[in-house]
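Right, one structure below, let's go through it.
Below, a portion of the complex is reproduced, with chain positions unchanged.
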Amino acid sequence: MDLSLTDEQRLLKESVERLLMDRFGFEARQRFMAEPAGWSRALWQSYAELGLLGLPFEEKHGGVGGGPVETMIVMEAFGRALALEPFLATVVLGGGLLRRGADEAMRSALIPKIARGVLLLAFAHAERQSRYDLADVATTARRDGGGYVLDGAKTLVIHGDCADKLIVSARLAGARRDRDGLGLFVIDADAAGVSRRGYRTVDGLRAAEVVLSGARVGASEILGEPGKAFPLIAQVADEAIAALAAEAVGAMAATHEMTVDYLKTRKQFGVPIGSFQVLQHRAAEMLIALEQARSMALFAAMMVEEPDPTERRRAIAAAKVQIGRSGRFVGQQAIQLHGGMGMTMEYKVGHYFKRVTAIDALFGDADHHLAELARLGGLIGAREAK
Amino acid sequence: MDLRFTPDEIAFRDEVRAFMRDALPAPIRRKMVEARRLEKDDIVTWQRILNARGWAVPHWPVAWGGTGWSPVKQYIFHEELQQAPAPDPLPFGVNMVGPVIIAFGSEAQKRRHLPRIANLDDWWCQGFSEPGAGSDLASLKTTARRDGDSYVVNGQKTWTTTAQYADWIFCLVRADPAAKKQQGISFLLIDMKTPGITVRPIQTIDGGREVNEVFFDDVRVPVENRVGEENRGWDYAKFLLGNERTGIARIGTSKARIRRLKEIAALERAGDKPLIEDERFRTKIAAVEVELKALEMTQLRVVAAARERNEPDPASSILKIKGSEIQQAVSELLLEAIGPYALPEETHDDADRWNEPPIGPEWAGPLAPHYFNWRKVSIYGGSNEIQKNIIAKAILGL
């Protein structure tokens, strides 16, 4: 066990943090939100130049061959900066489905474009009725020659409004919540039969509703083996959770630092409010919640490539529980300790709070994953099975 | 000891309930049920309906429009109003400045302001907090320099709720720069149309614009608009702050919100069944209901004790703390109930979006903003930390 960063990892961390410090201040963020896409294309190109957009991919596809720790480092920095760009949608979700599930033809066609920053992806998976159940897919894929015809409606497609291509899940067989019978299809976002409605989310990011009405996908647009997509979807969703855990830790750490600074500078009754023991203890409790969350983000990074899917699921579920609970506590207390100031749009801490709240609602909230963890028997098994 | 309502109290409750059912306009009720923001007109319309019925200011002296109800009946009225759910009357007039004018104001002030408060002809706002004076209110800095028959007011107030609608503002100011902290404070009534007043909205994280900064730049206020004596303003402010007893726990509101939560949980599906049938979620709701029922009984005990005491009851700090904790817990459960549909932002500002259908279920839109906005209830009116200080000192003697 070795928790120190390698030289490469330290370099990555420093460079992404420097880039964000230089280019992504709070005012810049407000400006970027007002751009047509709701984020900065220019910054996206800088990410590409820094190699961030090729982070998890093989070198032969223009990537840098990073693993979960590298993703963690970058996502934590994004969390601190409250980044707006479609990194999760394009690199983690879209890129993850491609690199793990696509054949070499599709990979070599698409991944280099992701890495160069010229292809944006989104994963159109959730549906109105599915809540947090990854297997609950009603959208249908009907066989049509060498390809398929897709019909259905997808919801809450993260950064689906700006994506060049959508990766759409659809059901080839089975009942609505069956794990068997799902397929994945890569379709141009402006293809016939695809319509989108983009909107802003509470955290200032973007999403889209997507309707598929007789949308045709050709044989070359099938991702992996039709009907067998569920394990791939579950794996990539867990990778997204691990990434979001790191992002949440970055946001919480910044939240905590801002709060401690505020306690040191804000005066009431002639003294800094940080001299009140109750607020000191609250800040200590926030630190504990943050450190527990950081530990679980590490654990998620460590376990996200665990080969046994049940062990992986247990670990990632546990991480999402901790992130959700710590995030809620840290965010709420930061607002409380800032008083009215924390409630205003002009001040950064409330935006962290909203992003951490949104992260809890992405890919299953704390309660959902706690129930799943309990169903899977928890984390601690009988002694010898450890 | 008889813990139940008397037949007379039950008859009164039924009368109030029937009135709320019949008199509350449906669009206002719908906004209240759905936890949507109200417009100024909604508040005004409802207040005038109450005033027409003679129920605008139940707790005021009968001479000024009060009803003469017992504390229990006042409680019942407020509880039924919140459960309707109807809007609470704008507190700055009827609960704050009104009682101060009644207790300390001149006859001219009473005649001029009280009827217009009861009918919401004048919209009032509160000028207490300043950027440097939050929990430590007495450190406020806004000055009122005497110049003939006027004060000249300079300074800044903040967190001023609905100042953008306001006709009048009541302010704490320093008329005596030499006096220390509490001693130098006076209480002024200021017409918002007076030259030199600027209102700047503060947008909050839920997207709302209900609070503001208010700037005073050589604002001339006639001396006759001072309430009571110069330099006695701190006493009037304490009277005002301690006065806000009834309904501070918002029990009726929480009941209405829990009803809404149960409705939504019956509509949302988790897996193969309605969310309300998920044993864990149902249990979470029940746990809040227990705390709320206990708080309702605590409130009734405070109301009953109010017969016997005439000063502010420090037990109202318990009502404030627990009431805000429950309101926030319900706002969290509402957020959890809608699951991923916490995400889409409801953009009330964009007129062109009003005609589009909402993203996800129609009940979801207001609930994330409600959750964000409701963080305020443990902050304003004396933060929960301040309330615990009060309990420790005034009740426990620590």
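Letters are used for the chains, namely A and B, taken in the order the chains are written, and counting of residues starts over at 1 for each.
Heads up, the rule we're going with is that a contact is a pair of C-beta atoms (placed from the backbone, for glycine too) under 8 Å apart; a residue touches a chain by one contact, two chains touch by 3 or more.
Bear in mind that the values here come from a model prediction, so they are computed numbers and not experimental data.
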item	value
Composition of the entire complex, counting every copy that the file contains	A x2, B x2
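Everything that follows uses one rule, which is that only the chains that are shown with their structure count from here on.
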item	value
Centre distance in Å when chain A and chain B are each reduced to the mean of their C-alpha atoms	39
Complex contact set, residues of chain A against chain B	126, 128-129, 131-133, 155-156, 177, 197, 199-203, 207, 209, 267-270, 276, 278-279, 328, 332, 335-336, 339-340, 342-346, 350-351, 353-354, 357-358, 361-362, 365, 367-368, 371
Interface residues, chain B side, partner chain A - complex	129, 132, 134-136, 139, 158-159, 202-205, 207, 211, 268-272, 280-281, 332, 335-336, 339-345, 347, 356, 359-360, 368-369, 371-373, 375-376, 378-380, 383-385, 388
